[in-house]
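Complex shown without one protein chain; remaining protein chains in place.
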Amino acid sequence: MKLPKFDYACPATIEEAVALLARADGTARPISGGQSLMPMLAFRLVQPSLLVDLRHVPGLAAITIGNDGVHLGAKVRWCDIETSAALQAAQPILTAAVRHIAHHQIRTRGTIGGSIAHADPAAEMPCVAVLCDAEIEIVGSAGKRKIPATSFFKGPLMTALQPDELITGIRFPAWPAQRRWAFEEFARRRGDFALAGIAMFFDMRDDKASNVHIAAFGIGDTPLRLANAEAALNNRPLTEAVIKACCRAGHQEVDPPDDIHGSSAYRRGLVDYLLGQSLRRLAGHSAKAGANAH
Amino acid sequence: MRTDVEINGKLFSFEVEPRTTLADCLRYKAKLTGTHVSCAHGFCGACTVLVDGQPVRSCLMLAVQADQCSVLTIEGISNDDDLTPLQKSFRKCHAAQCGFCSPGILMSAHALLTSEPDADEDRVREVLSGHLCRCTGYIPIVQAILEARPAYKKQQSELP
Partner (left out) sequence: MTKVNSFIGAPIERVEDLRLLRGKGTFIDDVERDGMVRAVILRSNVAHGILRNVDTSAARQMPGVVAVLTARDIGTPMPTIPLRHMTVPDVVRPYEQPVIAATKVRYVGEPLAVVLAATHEEAEDALEHIQVEIEPFPAVVSCRAFQPPAALLFEPTGTNCAITYHAKRGSGPTDFPDCYVRRERFTTNRHTAAPIELRGLLAEWDDGNGRVTVNGAAKVPFTTRRILSKLIGLPIEAIDMIECDVGGGFGVRGEFFPEDFLIPFAARLLKRPVKWIEDFREHLMATNHSREYDADIELVCKRDGTLLALRGHVFADIGAYLRSTANVGPRNIAQFMSGPYRIPEIDIDVSLMMTNKSPTGTYRGPGRFEGDYMRERLLDLAAADLGIDRVEFRRRNLVTADEMPYQLSSISPPEVAAYLDSGNYSQTLTHCLEQFDWETKSKRQGLQDDGRYWGVAIGCFVEGGGSGPLENARMVVGTDGSIAVYVGSAIVGQGVETVMAQISADSLGIDMAHIRVFHGSTTYLPDGYGSSHSRATVMAGSAITLAAEELKKAVRKSAALRLNCAEADVVLRDTTAHGPNGSSVTWSELASEELAGFGTFKHKKNTYAYGSQAVQIAVNPGTGHIEVVDYVSTADVGRVVNPLTLKGQVIGAMVQGLGGTLLEHLCYAEDGQLLVGSHADYLMPSATDFPNLRAFVKGEYPSPNNPLGVKGGGEGGLICTAAVISNALASALSEFGVSPTSLPLSPPRVWEMIHQPR
């Protein structure tokens, strides 16, 4: 599992990086933390002609928290998110999700930009980005553009990025302090890719859940907003009947694959269960049997 | 390609292919074979070293990406005269059997206790979960790391 041959460049500016990608006509790949790309190279699943290392490109590693939301530079590492108390206060679902990502020794190098660009269907951050209606900021030889996360993920390991484009940052909309939220996944061991996971938030208005957002990952080619599950909960109180209806809707709504790690029926069952766990905890009912023993 | 890396306090200059991993550079170029390679795809942790103070899987890093970085390996936290307090604790608790996964675990443990000498059992297990060991079943390793905490607390209190 030695890596295939490739050239390596370490540009000093983003413009140089984009130019290198453009010149390679689709055969080059950017690399930052490398935690997703390096295993692909080790298995020779990708064989780029050139790696463009972003390590010296400035201005991509900041965490900016403001009234209009949170902005994370593409090179922000998982450990930076984990250790930012300000971020935990401003956007707690991010910190909660990061705790499930791989292991401590991966989180010292893995970046949010890398994970979003890699688009593994069982990864946590693409789901959180979709859930929160985040905006992906991109630069390429055609200039800058922004893509909503909800249209960014096209399939397993496929995104809307052109070969000469780089993610520069992700913007998350403002997050009210009283927002109710949950992030739950089930993985075989701590740090494994989820067999299924859900993320949700809603705002309480007159004792009813409003602005309901529910997303699931590990259950299809991309993270999915569960529109039917949202509809079952939106503008309704968190009664047991409503919770059950929401879980049932989520259960019907996903169409997960069968694979060696679990059947489609099993993954549906997980979505149902994880939705139930989250909602009952948020409703203040006792949530028995924590989903994640890890 | 040239890459200049400080390893265990000494400056090295290597001529490598871009595709050479930091792990292979340490083992075959610097001849520091204490860092071991097993899975080569970032799961087992046998290749763990510290890069700029942080534990990193050296099989998931290119040697050229370590240019201008400071790397610490198992050789850098050992000395010839005696075992360090962490190593003594491992020996006392029988935390190594075949010893193949041990250098990587010692690096993670050293980094953890240096920054968190009060780490509790849950935290130790969490950090250790990034390493695979097939021989010990982990229980003696957790015990060894916890028992090494006083030595690190003492070191921390002695810092100016």
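Should a chain be cited, it is by its letter among A and B, assigned in written order, with residues numbered from 1 in that chain.
Just so we're on the same page, a contact is a pair of C-beta atoms (placed from the backbone, for glycine too) under 8 Å apart; a residue touches a chain by one contact, two chains touch by 3 or more.
Source: prediction; values computed, not measured.
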{"item": "Residue in contact with the excluded chain [from A:Pro126, A:Gly169 or A:Gly276]", "value": "A:Gly276"}
{"item": "Where the missing chain touches chain B, by residue", "value": "17, 19, 27, 32-41, 43-44, 46, 73-75, 78, 83, 87, 90-92, 94, 96-103, 106, 125-126, 128-129, 131-142"}
{"item": "Chain not shown, touching residues in chain A", "value": "1-5, 39, 43, 186, 188-193, 195, 260-263, 265-266, 269-270, 273-274, 276-277, 288-291, 293-294"}
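Simple rule for what comes next: only the chains that are shown with their structure count from here on.
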{"item": "Inter-chain centre distance, chain A versus chain B - centres from mean C-alpha coordinates, in Å", "value": "29"}
{"item": "In the complex with chain A, residue positions of chain B that touch it", "value": "1, 17-19, 21, 40-42, 45, 48, 51, 54-57, 59-62, 64-65, 67, 108, 126-127, 129-130"}
{"item": "Interfacial residue positions of chain A with respect to chain B in the complex", "value": "1-8, 10, 31, 34-35, 38-39, 41-43, 51, 53, 55, 79, 102-106, 108-109, 189-191"}
